[in-house]
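Apart from one protein chain that is not included, each protein chain of the complex appears where it belongs.
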Amino acid sequence: MTETKARIAILGASGYTGSELVRLLARHPRVEIVALTADRKAGQSMADVFPQFGKLALPKLVTIDEVAWAHVDLAFCALPHGTTQQVIKRVLEAAPHIKMVDLSADFRLRDPGAYEQWYGHAHQALELQQEAVYGLVELYRDDIRKARLIANPGCYTTTAILPVVPLIEAGAIEPEGLVIDAKSGVTGAGRSAKESLLYTEVTDGMHAYGVANHRHTAELDQEYSKAAGRTIVPSFTPHLIPMSRGIYATIYAKTGAGVGAADVHRVLTDFYKSEPFVHVLPLGQVPQTRFVKGSNMIVMGVVADRQPGRVILISTTDNLVKGASGQAVQNMNLVLGFPETLGLEQLALFP
Amino acid sequence: MTETKARIAILGASGYTGSELVRLLARHPRVEIVALTADRKAGQSMADVFPQFGKLALPKLVTIDEVAWAHVDLAFCALPHGTTQQVIKRVLEAAPHIKMVDLSADFRLRDPGAYEQWYGHAHQALELQQEAVYGLVELYRDDIRKARLIANPGCYTTTAILPVVPLIEAGAIEPEGLVIDAKSGVTGAGRSAKESLLYTEVTDGMHAYGVANHRHTAELDQEYSKAAGRTIVPSFTPHLIPMSRGIYATIYAKTGAGVGAADVHRVLTDFYKSEPFVHVLPLGQVPQTRFVKGSNMIVMGVVADRQPGRVILISTTDNLVKGASGQAVQNMNLVLGFPETLGLEQLALFP
Amino acid sequence: MTETKARIAILGASGYTGSELVRLLARHPRVEIVALTADRKAGQSMADVFPQFGKLALPKLVTIDEVAWAHVDLAFCALPHGTTQQVIKRVLEAAPHIKMVDLSADFRLRDPGAYEQWYGHAHQALELQQEAVYGLVELYRDDIRKARLIANPGCYTTTAILPVVPLIEAGAIEPEGLVIDAKSGVTGAGRSAKESLLYTEVTDGMHAYGVANHRHTAELDQEYSKAAGRTIVPSFTPHLIPMSRGIYATIYAKTGAGVGAADVHRVLTDFYKSEPFVHVLPLGQVPQTRFVKGSNMIVMGVVADRQPGRVILISTTDNLVKGASGQAVQNMNLVLGFPETLGLEQLALFP
Partner (left out) sequence: MTETKARIAILGASGYTGSELVRLLARHPRVEIVALTADRKAGQSMADVFPQFGKLALPKLVTIDEVAWAHVDLAFCALPHGTTQQVIKRVLEAAPHIKMVDLSADFRLRDPGAYEQWYGHAHQALELQQEAVYGLVELYRDDIRKARLIANPGCYTTTAILPVVPLIEAGAIEPEGLVIDAKSGVTGAGRSAKESLLYTEVTDGMHAYGVANHRHTAELDQEYSKAAGRTIVPSFTPHLIPMSRGIYATIYAKTGAGVGAADVHRVLTDFYKSEPFVHVLPLGQVPQTRFVKGSNMIVMGVVADRQPGRVILISTTDNLVKGASGQAVQNMNLVLGFPETLGLEQLALFP
């Protein structure tokens, strides 16, 4: 007996998170892609936009308005923030049965005031914002299973929250004074044609950007503060690195009273011991972005700092997989009742 | 009822073709890796050598002598040429039941004289050399199914033979005067620590090497001559490109009398119309290495040259997949009676 | 006694050939940059656009109309083709005393018909087109010294003409059947924000483009045909390589009757023995793009092909230096009566 396949739409299929969803879902045994949208490229085939899909049978790119929502079970929304909240509101009003995994930042912040502060305008879908569940699976798995609208976390934040929150909750590190020095591959900036993202502007060099004001900081504030039970203001400095994929977070923290690096390490290994997509390295070892490229893993390490009472946490993800589309599929698996790892077992592509 | 899994050994698991075999076979539903060898790293775990495998349950690295051959059904041999022929001879004498897929160059040349000329010494296992089947699946599928020892083709040669041989056989191009300008990613050179392969010596620049004397030329001679029914001497110039994976062959040919580029294109589309791993682009389109990275595909295009009576063929593979370990698994699937595409359906990782 | 400095304008200073001119001219002992134009960025400082010039005293970016032409001795024109011919016509009508080195393609083709065929419209400044001198110094040095308007050659063409023309003229190679397989770094495409030039679309992979129809081919036709005394139609295939700078041309040719690779090599070493910016490698050696990065050199090698009666020529330049701005300064030195190598003696930046 063949199992019924869930019918999937991808809104915003012509960007990198869209193509990554196709890469993962096209080989997922329990789903069928029934709609792909890309407003400006509607009418083209997905292979026109991403020729690596040339041998797949995929639906043509259409506009969002052309989607037959009645025949969709779950939609991934990979649209720019700001417009996303309006699109999702409209779709869910027209087709409330649909499960929605949103990859934008629009529904990640619980506090409408924080949203307004960081994004410069009032939220346009406040009810949905309150309904949405933050889709960081390892922390919110049970809520996600029951959710209709999931706010898939950002790549920086996935990478910087997972190694830190269990430690704050356990009192193993001090939530004050956290420094997150983060490095990102270039796909994190999407596929839009900007001078600053040209090959010649990015290769063979590096630089910081958005220092002290990157919007992902708002998610860190939210989750760290929730874990600490008080307002936490971390330092977060992103850097652009000449690599396609990968987030690498080097996190400097004070340990709690009487806590050493080995204790910090033990908290993390215990917390994540049953997680299929989290790998805590032996104490003192550090990850490389290469260990996760193309896979849904997060790999993290713990090193004692030379300043007494301090510890260095290092974690890495592929920003397009665990940092975006892979985590979105993981959320989909939960929502649709599939095994959580289904379609997500690719090993890292290295070299 | 669970199907029995074939028991697989990988000889030379610490190199890049070895790790790529593990990447593919660890998720293959019909096999189990029972032995991994790496003489100089025996005793280490595979995760010591390739940390991306840190969450897999894999056998420890051992020496070749430690393998329990009676419990192996098929072995991949990813050892340097020269020593390979002696190792395989020894293993097959001890355990003649074993199917062997060899990734080295040792058993690719049918003519012992050609072997001696290109490799500088007499072949040490002539009987096996005569027994071996050239594992270019799309051309030798039926022979491979019945073979015990398969000589997996080189990466350059896979990429340069598949677009050319059907055209020679059809008389669509002249076999004389062929120019193959080939470009390779750096993994083609393996994982040995040489100054010329350091990051700083390879990045942000390029150069030709082995001009007019690269050993893969011998395979081109053999297969082109076989197709033509006479001795063919192509020009073959490899270049080292700053990319990890990928072979890109730009092939300049005279067309046969009265044959145009559209005819050339039609011959290829007909020849490969049922092949799961061959994608012939529409006439005039050219492939990119990005379309095949991490996948077992070969993508090829045909463009009319501006010199009348000439055509340009362009083809690309991932040298570690269709150019090595993927094709080796494809051969394994044939030999063991599995569906040919099993475990090889990964889509290209782009971006 | 201080020598008077020539007063230099750079039209189109916000692109890569513009910034490369600034890099070279800012340290040139006999010139002073008095005007920098960039229509869309007028009003900004050069350091806003290229922060590496932050410590230099440079004029602000202005529009072309704001330049005080009476106080300019020589202008470099680094504008897009098409508009260039109209700008130069206008400037030279207003200020006929100005020497002009044009880096666009507008004045490179002698034959108005060829221009129209390759660029799709009639030339708008036919008199100037007839006046212009092709600025390939090693072939046209004497004409350049006397010229007012110099058409600086393209990067591909500089690299592919210098190793070939002396051989055609000497009868050492057959001009028919030439195959030029060329590879380019990404700066060759300029600084315009296009999706296809994004870091993530270019890095870690490669592809051919403009196969059999790239516009630089017209320059090859012109110079090869001139050398041969009859119409020559070479094959020319450009490829985009993940490197910032560098052109690499692998050229396949038939040798003349009775001519071997050593003869070919001797013709080139003789022809270029006194040239400061040409380096002919010993017979059988091949260049790397790294040998010329940031320098005004062209390096070339000769290798015997394995097909009898054929030879492989390989040459490389930095597309922004000898392939554009460096050669433009070399032309300026000739026109202004300075020593030809002045300001151009930088050694390659490797690693």
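What to note about this one:
For clarity, chains are labelled A, B and C in written order, and residue numbers in each chain start from 1.
Assume a contact is a pair of C-beta atoms (placed from the backbone, for glycine too) under 8 Å apart; a residue touches a chain by one contact, two chains touch by 3 or more.
Since this is a predicted model, take the numbers as computed values, not measurements.
Shown chains touched by the undisplayed chain in the intact complex: A, B, C. When you scan C:Phe50, C:Tyr115, C:Phe271 or C:Phe338 for touch with the missing chain, the hit is C:Phe50. Note on the undisplayed chain: of the listed residues C:Arg7, C:Arg23 or C:Arg108, the one touching it is C:Arg23. Only one residue from A:Gln222, A:Thr289, A:Asn319 or A:Asn333 touches the chain missing from this view: A:Thr289.
Contact between subunit A and the absent chain runs through residues 177, 179, 181, 183, 200-201, 203-209, 211-213, 217, 233-237, 239, 241-246, 248, 250, 252, 286-290, 293, 303-307, 310, 312, 314, 350-351. On the side of subunit C, touch with the chain left out of the figure occurs at residues 16, 19, 22-23, 26-27, 50-56, 187, 203-204, 244-245, 276, 279, 281, 287-288, 290-295, 297, 299, 320, 345-351. Think of the hidden chain as still there; on subunit B it touches residues 16, 186-187, 191-195, 197-204, 242, 244.
What we mean here is this: only the chains that are shown with their structure count from here on.
Between subunit B and subunit C, the centres computed from C-alpha atoms are 40 Å apart. Contact with two or more other chains is made by residues 200-201, 203-204, 242, 244 of subunit C.
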